[in-house]
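Have a look at this one before I ask anything.
As you look at this complex, bear in mind that one protein chain is not there, while each of the others sits in place.
Chain nomenclature is as follows: A, B and C, assigned in order of appearance, with residue numbering initiated at 1 for each chain independently.
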Amino acid sequence: MGSFPGHALPGSFFLLFGLWWSVKYPLKYLSRRMKTNCYSRLFYQRLELIEGLVKVIFSLVGILAEQFDNGFHMPLINGEDHSWMKLKNWQHFTVYLFYGLSGMVDVLTYFPFKVPVGLDRLSLSLAEFFEGFIFYFHVHNRSELDQYIHSVLLVAVFGGAFTIFLEVFMREQVVLEFFRTSLTIIQGTWFWQIAFVLYPPSGIPEWNQQDHNNIMFITICFCWHYAIALILMSISYSLVYCFVKRRRWYNSEMDVGIQKLNSDKDAKAALLAGSEEE
Amino acid sequence: MGSFPGHALPGSFFLLFGLWWSVKYPLKYLSRRMKTNCYSRLFYQRLELIEGLVKVIFSLVGILAEQFDNGFHMPLINGEDHSWMKLKNWQHFTVYLFYGLSGMVDVLTYFPFKVPVGLDRLSLSLAEFFEGFIFYFHVHNRSELDQYIHSVLLVAVFGGAFTIFLEVFMREQVVLEFFRTSLTIIQGTWFWQIAFVLYPPSGIPEWNQQDHNNIMFITICFCWHYAIALILMSISYSLVYCFVKRRRWYNSEMDVGIQKLNSDKDAKAALLAGSEEE
Amino acid sequence: MGSFPGHALPGSFFLLFGLWWSVKYPLKYLSRRMKTNCYSRLFYQRLELIEGLVKVIFSLVGILAEQFDNGFHMPLINGEDHSWMKLKNWQHFTVYLFYGLSGMVDVLTYFPFKVPVGLDRLSLSLAEFFEGFIFYFHVHNRSELDQYIHSVLLVAVFGGAFTIFLEVFMREQVVLEFFRTSLTIIQGTWFWQIAFVLYPPSGIPEWNQQDHNNIMFITICFCWHYAIALILMSISYSLVYCFVKRRRWYNSEMDVGIQKLNSDKDAKAALLAGSEEE
Partner (left out) sequence: MGSFPGHALPGSFFLLFGLWWSVKYPLKYLSRRMKTNCYSRLFYQRLELIEGLVKVIFSLVGILAEQFDNGFHMPLINGEDHSWMKLKNWQHFTVYLFYGLSGMVDVLTYFPFKVPVGLDRLSLSLAEFFEGFIFYFHVHNRSELDQYIHSVLLVAVFGGAFTIFLEVFMREQVVLEFFRTSLTIIQGTWFWQIAFVLYPPSGIPEWNQQDHNNIMFITICFCWHYAIALILMSISYSLVYCFVKRRRWYNSEMDVGIQKLNSDKDAKAALLAGSEEE
């Protein structure tokens, strides 16, 4: 969909997932590391199931939006002269399709079909790879700025595909999970950036598609998006850190029960010991 | 062989291997994971020996087909003006040759020459690499569509070479084995696609070799082929899952022997316990 | 800053870090390997904290130098015709920004926020990657020599980014640390080389920007820079080796205390045994 909402929609999907992961992975990491009693393996498995379902729903919404763009009937072949029709829509359809398949693998992993661990990561990696593969040949015959702004996206897309492929072999590696989160956030914000640059809403002046300065700015802008993604993740990490710390304190107070008098001192000591452990 | 059967033949070889692996690897994985008594290491070693032999035979068939194409005598140098002859046939010959060598390494691994484990994977990886290497320089001076449809194949070929190279170090990694299977299936179906696009059998209209829309469709089509490969693998996984599950039930019934009366309940319980284990 | 000091400044930063690491990593490696009592984990953690602070300061210096170049006020958008301004300065600003962020992560790792181990390496790797990313699009519309001398730098930059990314998963791998050190030194010396080639100080004749021989020489020159980096590292390794060896001897003499008479023979024996251990 060569339009503002056609880029804003996938951008929002990626942004939602990125922001959600920027809460989930720090929570998972910190509750395990700070040995709180609120970490449970089953809880995170259920979260992954829900994530898979949301992925499937987002993909369906994306596919239906593509269809709606064409009046709920999207032909592939023009009956008259046997030429291809709506190829760009079918490209977007394909991208959504692979994310949908990835969501379905997430769901299947939860159910007792003994799907090998790691297949969910592989399918997500493939979805990102095919997104990049299609985008790589997507921008033929367009203006220089259009080509460039899409090719910059490929850095995030193929970087994401590679990172998730590594996760097949290094599951639960917290640095890779954080890295994937940052790449997902920037993909989301960058889709919005593309929407604003290529299809500026009425009222905003259009970008000069041929000006080389615009291309230079786009390069810098991509880096700033990433810096913003990092800052967002730092904020969310700090909030989760405070939440987990407070919760642990609260829990330890509950535990001590009647030994109320000396509890405060103990809890503080435990806290201090905890924060000094490597 | 710039002809329909010249692409259909290798396509069928890859497809046969891909489909066979889509049965073999789930079977191997599930019989080990579900702790059936039908898993035996020796059985799979013998299968690999047979696979090696089949690879050698397929390579010989391919080489002979190339020769037959030239009346059982394929000259390399033209005696008159010292120019090269039949270079395309010799290219195909070379591709088959490396798959043949890979098959021979598979066979040698079985026999007691103490060939290092992993050498069979390395030789298969090299065969895929040289296939890609030759294809990369294969399409010089051809139409845009011809070049493009072959270069898309390279994604599957080099992806396969990389995956199999990883298997040298991570043998028996089930996710890599599944991934290799999917890349082999798509290589097979894509060879058939090339045959239909470039050398349409009589009765089917020819493709416009210059139309950019055809190139865009080819990109999407490759993704759909992969989606089909994934669906084929899911079906075959499900069938194997049912087969292994039923077999285990049957086996456990056999074991209990005269304790027939309470066997059903036990078997069901064992089944449930099995399907709940991580 | 398209000027001599604009390249000499970052060059000095990289060189300082490279030379410092060429002392620090051999010291760390040898004091651990030779089982001296002067190795302490805490000491090296504090060193990393100081390194992080120095990185932040260097980045601030770099950013302020860019500002000073523009009279302490660097506009991004020209108010009159809405065109971009000072894009090259903003590019350099962005590069410094990411190194500053990397320094901040180093500092945070030290404090008790339980930042995951490896995140400091990832952020440094990202800083190098974005440096390369910006440089890759930096040299558009410049002379051939200018483009080439910057693209040669990318080999060191992306090589460094890759090496540091590996360190996320293989922390404390001494070979990787040495390799990173050599790539940092060559980045430093190469920035100085760029400064001398593109902005020769007054008195030195200018380079012919179009002569292909200059480009050929630049390739060789880069290799020689690397050879010099290796020689520098060997010298510093040898010095540290002698220092650690002498210190161990001295320490063992201190330990024996009153058993002065037979201490020399023992210390020598211990030393010999130490140097013979694999």
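What we mean here is this: a residue touches a chain if its C-beta (ideal position, glycine included) is under 8 Å from a C-beta of that chain, and two chains touch if they have at least 3 such contacts.
Bear in mind the structure is a predicted one, so any value in this text is a computation, not a measurement.
For the chain that is not shown, the touched chains among those present are B, C, taking the whole complex.
Residue in contact with the omitted chain (choice from B:Ala65, B:Ile134, B:Leu154 or B:Leu239): B:Ile134.
The chain omitted from view is touched by exactly one of C:Val23, C:Leu47, C:Met85 or C:Ile215, namely C:Ile215.
The chain that is not drawn here is touched, among residues B:Leu16, B:Ala65 or B:Leu97, by B:Leu97.
Listed by residue number, the positions of subunit C touching the unshown chain are 29-30, 33-34, 155, 170, 173-175, 178-179, 205, 211-217, 219-220, 222-224, 226-227, 230, 237-238, 241, 275-276. Residues touching the missing chain, restricted to subunit B, are 82-84, 87, 90-91, 94, 97-98, 101, 112-114, 116, 118-119, 122, 126, 130, 133-134, 137, 140-141, 168-169 (touch as defined at the top).
The rule is short, and it goes like this: only the chains that are shown with their structure count from here on.
Residues touching across the subunit A-subunit C interface largely differ between the two copies, under half of the numbers being common to both. Rounded to whole angstrom units, the spacing between the C-alpha centres of subunit B and subunit C is 46.
The residues of subunit A never reach two or more other chains; the list is empty.
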